[in-house]
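A short write-up of the structure that comes next.
Selected chains from the complex are presented in situ; the others are not included.
Labels A and B are assigned to the chains in the order they are written; within every chain, residues are numbered from 1.
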Amino acid sequence: MFRKLSKIFYGGDYNPDQWDEEIWEEDIKLMKILRVNAVTLPVFSWAKLQPSEDKFDFSWLDKVINLLSKNNIDIIMATPTAAQPPWMSKKYPEMLVTDIKGNKHKHGRRVNFCPNNSDYRRLSRLIAEKMAERYKDLPNLIMWHINNEYGTYCYCDNCAKEFRIWLKERYGSLEELNKRWYTNFWGHTYYNWEEIEVPSYLTELAPSWIGKKEMTIFQSMVIDYSRFMSDSILDCFRNEAEVIKKYTPDIPITTNFMGSHKPLNYFKWAKYIDVISWDNYPTNNLPISSAAMRHDLMRGLKGGQPFFLMEQASNQVNWEPQNALKRPGVVRLLSYQAVAHGGDSVLFFQWRQSRGACEKFHSAMIPHAGHLNTRTGRELIKLGEELEKLGGKIVGSRIKSKVAMMIDWENWWALECSTGPNEDLKYLNQLEKYYRAFYDLNISVDIINPSYDLSGYDIIVAPVLYMVKEDAVKSIESFVKDGGTFITTFLSGMVDENDLIILGGYPGAFRKILGLWVEEIDALYSDMSNTIVIKEKIPEMIKKEYECRLICDVIHTEGAKTLAVFGKDYYKGYPSLTENTYGKGKAVYVATDPEDSFIKDLIRHYCNEKAINSFIKPCRGVEITQRIKGDKTFTFILNHNNEKITLTLPEGMYSNLLTGEVVSGRIIIQPREVYILENLQI
Amino acid sequence: MFRKLSKIFYGGDYNPDQWDEEIWEEDIKLMKILRVNAVTLPVFSWAKLQPSEDKFDFSWLDKVINLLSKNNIDIIMATPTAAQPPWMSKKYPEMLVTDIKGNKHKHGRRVNFCPNNSDYRRLSRLIAEKMAERYKDLPNLIMWHINNEYGTYCYCDNCAKEFRIWLKERYGSLEELNKRWYTNFWGHTYYNWEEIEVPSYLTELAPSWIGKKEMTIFQSMVIDYSRFMSDSILDCFRNEAEVIKKYTPDIPITTNFMGSHKPLNYFKWAKYIDVISWDNYPTNNLPISSAAMRHDLMRGLKGGQPFFLMEQASNQVNWEPQNALKRPGVVRLLSYQAVAHGGDSVLFFQWRQSRGACEKFHSAMIPHAGHLNTRTGRELIKLGEELEKLGGKIVGSRIKSKVAMMIDWENWWALECSTGPNEDLKYLNQLEKYYRAFYDLNISVDIINPSYDLSGYDIIVAPVLYMVKEDAVKSIESFVKDGGTFITTFLSGMVDENDLIILGGYPGAFRKILGLWVEEIDALYSDMSNTIVIKEKIPEMIKKEYECRLICDVIHTEGAKTLAVFGKDYYKGYPSLTENTYGKGKAVYVATDPEDSFIKDLIRHYCNEKAINSFIKPCRGVEITQRIKGDKTFTFILNHNNEKITLTLPEGMYSNLLTGEVVSGRIIIQPREVYILENLQI
């Protein structure tokens, strides 16, 4: 459907309107030095493009676009609707957000619009249409980029009104809603739709009176409000996308995601987006796997389709408590990490570092010094040259995984708005722990929604899949029956889509497949731990005892085999790890939150069982992925270490696409160096 | 006046409206298995009972009541007024609370009504009357339970209006109020009642600019607002109680208290309540004495009259940061602890664990599994059998104490809204430290208000009795003159009921009786300590030096004997513990916040002096109390330890009421086991 994207796009957000016109020519000159081949603009220029409701001024943008076009730089055209002009906020004050505390905001910041405001909808569609109409025939227009980093929830009266309509549609009747929301609890039975308020600090949310977590009284209402808000904001996107498609049906449309961004259900959004793109800002104090997991999530949103790395920082950011510099080689390494995980672009925020406002300390491709004779400048030049050399070779190639990890936004919302059993439990932490085990083994993981097709996978991991829908349960059952290995944990299978407990004994939806009953769920105080004592001989489990924390289930097996037990407390000797044979497959239950090494050993065990291996023997700090296109396999080897490492390649000859060298056997990889190997046919 | 309560009530909050009717029969079946003999309902069913202002629907409740009655289950009838229906909030928005930040709330949570709202008063009285009228002749109606866990303060304009009326009544004139509130400070002199605002974040409260504590500018206003709010909420209770009494003058009325709940002056409330009842939710990380003290407080509210344990959890709760399971035997042990301290019921929140909303992770008598074949189920069955066997034997028996500890809500409010001298000072902490000393010695303590009759006691302990009224001072003076021992601490006797310093030298009201003058009050930084060095030979003080923290007074004795001095700083050698002979008694002053062992040794010393002994030699983790009825003494021995212990009973033969065994001499008590011994006449 779309024009072929035929190279790795290299460039970034370009905000020429922050600068005098004189500097634009200088920009182009520097872009050419860097081999920049694409820029995104004009992300925040609504006020400049539309000085008043009836006045538009595209002249300056035309000039910039001409300059870019003349210089063969492709354009990702952004609608500027993430920040409405001050005049618009003044004229339509209802457009502004009401926050969770009930405060109506005034003009300020960005993404400060009520997603259900009709004037916002009308005016954002209008500017999008004006742009589409004007620029539809640009030969270097490669993509539309709608808005920027969507995600602000609103709690205004108009949203309340729309919420009630949304609920009416979802539930049909108040009887049904009362039942699903469990409103007889605390006397909340509704007799009229108008009685429903949005869940805010003025209604159903309250700061916890003991712990750190907020108390939510009606989980189901809060989860529905997240669904509704995610949908409302998606409607803003679709509202613009729709009008743009009328003019440029063949140009792909994106909006820049933020990785694991809780407010928006990206899996639902993905259906309406042509190319997933996202902004990757890993900080120096995060494990490398953290960005890897988010890349895989982005790739997973549309079933493996390559994504765009829309933003990253060339050096430090401004919003960390301490904004550390990226160390030498890191910006290049992280750029290739994106490609290694399925990215087809290496784009930055932003082109030229702002002189003022809150991002003046956020690095850019061109720093305040104004030239490229800097450490980062030299790294970017090298990167530009390499990407140009790689051309379109890798673009469009896919990653094949035998393992998938389930992530579900609605589960995330549900899990973390529950009061109890343990406020220290965070969904992302659990996901990252299991992801990291595969990552450290260099085993590729697809990230999928529970509703996705499971065929083709050997192992499915679903940590803390607390809320689960019936079709997903069925699909998991089939998967196991057919021989797959399903690994899940404590708290899984407990509630339906309204956060209502599946009665009769935990883990509700998964009781049969897991072959066990969880009688009690213990929450450990933060300074407490228990141990997992291995009972069955599993060669990969190299310790006899592992530490665990957070949650310990008290389990009775109902067919499952006990692989390990707890080592302490009154449930000492009760199962902490079980495996149930179900059909031709296995369902594995981890009844607590183990230390990392346990998960790593466990994962190694089940991968071995399925003969899922890494390309070469895993080596600490070395990341390896493979992208495949037709009969070509591209192997990425990234040395994240500060020291050089020696690896032995599997038999065969390889071409290192970054250098043109042919390599084989033992290779030495310098600190923070990257290899992209193509198997040579011999 | 009331029908005799002739057994230990066993059961809990029953919310059948959260469940389909089909399940009600199952409920009864399970209640019979458990020997449940009483349930509380319908606590949160206002919306179900009154779908609109002119429509009432008792049909479903009638059905439930019939079922219960038919099965000989007694009923504690709750008015559902803790949560007004959504339609009511919508129709009368002024009914909703305005919080301390000045934000008007919308419908949500519970106890979200302005206590001074006339529509709330009218409608809550109406539903109470409807229920009283309808159910007045129920033979199994044993008690009324008004509302639920009262305690939300409101700061709305209507409350401000009522506050001014309350003040006018209290002070008569603005001149008097200006004087008592010390309003010439910071130019707050009022010339018109309308000028008085309620103390909120918009007026006289401010987050501390340095420490963690809130700053209150006008303590007297804040204390009066607490008095007013406690009274206003009490008026809500009395408003319903009054109308109910018209129909069932002989049925006792209660409302469920929350132990040490700061917003409401329970001593004042107690006058209007027939039977004190309360909700006990001790968490695993609290000392056992913590619940014991609150039981004693509840018993003390009405001068020793047995109280009802209205709610406890059968297992974990949902509102802790980490909600740990109750360990095996603990729910039974804590149930008996309540009885041991004067409780005549063992009731739970709630009968059946909710499927949804914020309490879905709060345990209940029947868990989500739906049956009793669980660890907790078996413990509850055993408990039910035992309580049935005990019958009415213990019911109505009393505890006799030679020691009383003073607690005063107004002092609590005053102490903790003062700015200075040390924000780490918490009233409850101080109370618990002194209480724990007696508790560890197995010496029974009555908890009384300073205004209560002191005759009959040998020792009165009054930690940090900062605000003290004249009649209390006189009563304490008489007590000591007549031979009693009065033990108090730093900061006591300082201010009158308007938080105005009693001039002329600290400790103001107690200077004469204590025989000393406190020249200076030092506050220690959190990482600082001093020592208490013992000067006089006191056999019970087994260490030469004890550590102390928080506050150190600089004292000049005026007649008192110096028993110990400070060991450090420029007031080294100044008294830290004094004893003054006054009339036939003694007044003891602890001038700092000592480590626990000091208080324990001190208390042992004064108990020995008065020959106040425990039943048997105290043993760590073993709690012993005695209830007396006529000539019968029931001795409770609770082993809170995880290990068995061996005790030697005083001479005599005893019947263990839980087993029927006759025991004497050395006995072995298993971990978490309970003995209830009746002395056998030989």
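Points worth noting:
By definition in this document, a residue touches a chain if its C-beta (ideal position, glycine included) is under 8 Å from a C-beta of that chain, and two chains touch if they have at least 3 such contacts.
As the structure is a prediction and not an experimental result, all values here were calculated from the model.
Each chain in view is the same protein; 2 are placed here, and the whole complex, as held in this structure file, contains 3 copies.
We take it that only the chains that are shown with their structure count from here on.
Taken together, the subunit B residues at the contact with subunit A in this complex read 15, 17-18, 44-48, 51-52, 80, 82-87, 89-90, 103-110, 284-285, 315-325, 327-328, 353-362, 368-370, 374-376. Here subunit A touches subunit B in the complex through residues 101-102, 181-192, 194-197, 199-204, 206, 208-213, 215-220, 418-424, 498-501, 503-506, 517, 519-526, 554, 569-570, going by the rule given at the top.
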